[in-house]
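Removed: one protein chain of the complex. Kept in place: all other protein chains.
Chain IDs A, B and C follow the sequence of writing; residue 1 opens each chain.
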Amino acid sequence: MTDQLEAFRAETRQWLEANCPPAMRQPVRTEDDACWGGRRATFSCPEQRQWLEVMAERGWTVPDWPKEYGGGGLSRDEARILRQEMAALGCRLPLSSFGIWMLGPALLKFGTHEQKLEHLPRIARGEIRWCQGYSEPNAGSDLASLATRAEDQGDHFLVNGQKIWTSYADKADWIFCLVRTNPADKHNGITFVLFDMESEGVSTRPILLISGYSPFCETFFDNVKVPKANVVGEINRGWDVAKYLLGHEREMIAGMGGRSSTPVSKVAMAAIGADAQGRLDDPVLRARIALFELKAQAFGAMSERFTDMFKAGTAHPAQPSMMKYYGTELNKARHELLMAAGGAEALEWESEATRGGTPARDWLRTKANSIEGGTSEVQLNIIAKRILALPGA
Amino acid sequence: MTDQLEAFRAETRQWLEANCPPAMRQPVRTEDDACWGGRRATFSCPEQRQWLEVMAERGWTVPDWPKEYGGGGLSRDEARILRQEMAALGCRLPLSSFGIWMLGPALLKFGTHEQKLEHLPRIARGEIRWCQGYSEPNAGSDLASLATRAEDQGDHFLVNGQKIWTSYADKADWIFCLVRTNPADKHNGITFVLFDMESEGVSTRPILLISGYSPFCETFFDNVKVPKANVVGEINRGWDVAKYLLGHEREMIAGMGGRSSTPVSKVAMAAIGADAQGRLDDPVLRARIALFELKAQAFGAMSERFTDMFKAGTAHPAQPSMMKYYGTELNKARHELLMAAGGAEALEWESEATRGGTPARDWLRTKANSIEGGTSEVQLNIIAKRILALPGA
Amino acid sequence: MALYLTEEQQMLADTARPFMAEAAPVAHLRALRDGNDPAGFSRDLWKQFAEMGFTGVLVPEGDGGLGLGHVEAGIVLEEMGRNLSPSPFLATSVGAVGALADASAEARGRWLPGIIAGETVAALALEEGARHRPERVALAATRSGNGYKLTGAKRFVVHGHVADLVIVSARTAGGADDAEGITLFAVPGNSKGLSAHAERLADSSIAARLEFDGVEVDGSAVIGTLDQGMASLGRVLGGVRTGAAAEMLGVASGAADMTLGYLKERKQFGQLIGSFQALQHRAAHLYSELEVARAAVLKAQQLLDEGPDKAARADRAASVAKGMVGLAAVLAVQEGVQMHGGMGMTDAYDIGLYMKRQRVLAELFGDADYHADRLARLSGY
Partner (left out) sequence: MALYLTEEQQMLADTARPFMAEAAPVAHLRALRDGNDPAGFSRDLWKQFAEMGFTGVLVPEGDGGLGLGHVEAGIVLEEMGRNLSPSPFLATSVGAVGALADASAEARGRWLPGIIAGETVAALALEEGARHRPERVALAATRSGNGYKLTGAKRFVVHGHVADLVIVSARTAGGADDAEGITLFAVPGNSKGLSAHAERLADSSIAARLEFDGVEVDGSAVIGTLDQGMASLGRVLGGVRTGAAAEMLGVASGAADMTLGYLKERKQFGQLIGSFQALQHRAAHLYSELEVARAAVLKAQQLLDEGPDKAARADRAASVAKGMVGLAAVLAVQEGVQMHGGMGMTDAYDIGLYMKRQRVLAELFGDADYHADRLARLSGY
């Protein structure tokens, strides 16, 4: 077994070295610099398209999906080895996709064989770009209070309403979406449906964020026809699918906390310099950074532990809430320190020196970390109730 | 007017210089080192008794109370001048007394002429030591849920129940006490009564605190007879008196935050020393102290502002809650830093070098600051409701 | 002096508040930003400031101003902060006016009337590194005939690219880290050899990097005593630190008020979110921090206004004010954005603009880290 895996590792490395173009071994700088695929896919360079194609060919955009649905059919160990070897070479993800990260796992668990065959291979090849229709303007943290109506018309639903925070809805081809099919039952009146964003009655409007970017949209549905064959799971049981997906999303976001990034202290030393004793020449900031980095390193261990326990199936089911809460708050704290460390220059919004205001825009962007995917307050409620078993008010 | 005040200042200084014994110009070290008076008064030295007597003679133990009740009859300005001159000479308070700080103001506002004549002069002269019977074991922050019963027996009440946190009840002569006279009405069923601690059926048990001291008692009432003449205010309206007193207590505690004390940095420099650049040789601790002292100095300004606004009658009536909350939390933070600054030596519990464990015991004592007189949580509730007008849950 | 506003000061506040809310509300900032205004502020508004008497609030009556103090200047600044009103008021009417108090009669006669009239805009060129280090001055001023020649660069000069007058700290003796040997100069913005590279900041204000390539000024440009500029500079910094604190306090108060309003109108899980105790306690804590910050600001302003006798105390109090407001205000905007939830992340809501402005004001003239450290150094630890 181990010999087999070592052989797989060697082959994989060789193949990656031969097939991953050097341009695709550079870090991704912005969300737009990643490859998102779709009907209207744009590629930042020819190598990006090439990399997507060779990886999709092997099913390695989704290494652990079954081969019949366009996946690589790799075992968990093989998939891990592929990830490790890609990381070792610095290979970019060939495809960034909500289809892979979110819809795929839900379809694999709740979809019919027909639905899997129709959607999964196109996701794997990056042919269809998906977006997620969950949040609504008046729902917020209380997601299940969603109001977008789906009227039963026999073989189809007629969908009316509005979604918000749909990531890249203006660039997506299809949407997976929660709609209300029974107004009388909050949780058991929700259905999980899929439909084409080119359907009549769908329109989108990008939302300008405080960071100056517009990764999200408002999305409007005006008498949109959705065939009943596009229901995933049972009618009125969409909340089960949604919860499964949310758990998945939380883990993903939680996992991001552990990724390595330039230590704040390095940024600070570059901008501020050292004193005669070799210490950062800003004593109070230095102390705040030191206490932060202590916590960040401890959280690095926590991320490792969470991953290990999650794999072993021994993590508390609500543990992702803790990871999400702590990781996002830490990331916000990190960017506050980075702004202090950068001083006046970090305040620049458009300058070349800051690559178009990257420090300030990233800092503002992180403020959403503790809001999207369930606010910090919601995570604390979950920890209090589900882990600590504290009583309801 | 100003001339008159200046003359008063000069006389006062002269009198204090002539009459305040040098031993009474040393700072008070512990609560026991202060003069508490009472039937069983003990004096740490003859000067302490002498100082009480000469001050009581002039009514200056309670400078702004009316002369007919044993006070000094001073105007607000004169009383301020007296305080300033005492502070300038370092004169101790001649008398520490809950009778002065708490009961007196309540009697002056709610008492009958007879009650004032009976009690106030003895308070002023330190003849009777008072304690306060408010808290009960099952009430805590929800003070008004008190259960100590007072049964109407015509000319007297029969009191049964238990109080807790009665300061120095084992040393007090009389108690002012909240009792329940109507179990059907939470707030309008409470009566404020006074009685002698030597009454039959009263017993006390000191509570050992984590600091190793026992300033508080549990106090038990077993069929204690309390004449109706000892009711302050109306029967069943004792909550009004209590609220008035609590506000008074909160102000007093709030005011304590502003008192000057050795800066943490001085203690730290003495224990740890300076580095080559003259900075405290513990860089992260130094930063934490610096951020603390910044806040403490800002709070010093706040104390000044609160006092000024309070005098001018423009402070929000719930502002003492903010002062109490912030001041006590700050004081706890201060003692955490003092413990760090003192290092291993500050951990000593009985040593001579620490004057019997003063740093550690004081540190532990401050933990009660945010509990007694209304917890921090209660203060935050009050601020949220009464100042910010946030809605009830 | 009682630590609250006098009746006259309260009257000024009652005038300044509606004026600013009408003349320069957040919509005014948005219009400048969306129109990509090259100055970053409105000269028309500056004229209106003059009509209100704000521009000369700190100019002595003998020089044609109102002869009022830092408390009054702070009232204007707080309302600017509350409305995010872009204005050269802090640099000009507090900073430059403060510096010119030590300048020659000639320089005062040259600059003050324009400032009072709302025609002259000034900038402060005091920084050379990424962080606030006013005592590190490398820009050199060398003797040249009857005057001086200035060579070097300054950074983070807010609206320095359009300033008519630039107050510059320059080295006339000693090394870059010496407190001695610094001299302040009043340099015309249109001087030969002075060039500006302007950059928009996160809050849509514009700051410049100024290059001094042998800029020549005559002797009347010297402010205060040659080589002893730290005295004037210290006084100027006391004023602008306190002023920036007042403005940032306005930003924080505006953000907190907006957030409180949101807590009282937004429903989640069938309840007003302001009824959730966890949010109530956080709001109450924030309120407390802001009250403490307000007291610290007023204390510094009053001490500054008490004149030279209180200079040392005022100097410390300015650091307490700037540092304390820095701590309280960052909490106000962070809680503001978080409590607004997703809405708080959108450019359409104003709360994000408060976060940006707070960040810039926190950095300006030293943040809480700087001032905590400064107080520690002044206290000998």
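In this text, contacts are C-beta pairs under 8 Å (C-beta built on N, C-alpha and C of every residue); 3 or more make two chains touch, one makes a residue touch a chain.
Just so it is clear, the structure is predicted and the values come from calculations on it, not from any experiment.
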* Structure fact -> Chains in view that the hidden chain touches are A, B, C
* Candidate in contact with the missing chain, chosen from B:Q4, B:T42 or B:S141 -> B:S141
* To do: Among B:F110, B:W130, B:W165 or B:F195, choose the residue that contacts the chain missing from this document, as touch is defined above.
  => B:W165
* Among A:M24, A:A79, A:L146 or A:A268, choose the residue that contacts the chain missing from this document, as touch is defined above. => A:A268
* Structure fact -> Of B:I272, B:M323 or B:I382, the residue that touches the missing chain is B:I272
* Residues of chain A (touch criterion as defined above) contacting the omitted chain -> 263, 265-266, 268-269, 274, 278-280, 286-287, 289-291, 293-295, 297-299, 301-302, 304-306, 308-309, 312, 314, 322, 325-326, 377, 379-381, 383-385, 387-393
* Asked: Contacts of chain B with the missing chain: which residues?
  -> 135, 138, 140-142, 145, 164-165, 207-210, 212, 271-272, 282-285, 288, 332, 336, 339-340, 342-351, 357, 360, 363-364, 367-368, 370-372, 375-377, 380
* Structure fact -> chain C positions in touch with the non-displayed chain are 276-278, 280-281
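The working rule: only the chains that are shown with their structure count from here on.
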* **Centroid spacing, where centroids are CA-atom means, of chain B and chain C in whole angstrom** => 42
* Just give me the whole-number Å value for how far the CA centre of chain A lies from that of chain C. => 41
* Round to the nearest whole Å and give the separation of the Cα centres of chain A and chain B. => 56
* Interface hub residues of chain C, defined as touching at least two other chains -> 276, 368, 372-373
* **chain B residues counted as touching two or more neighbouring chains** => 279, 286-287, 290-291, 393
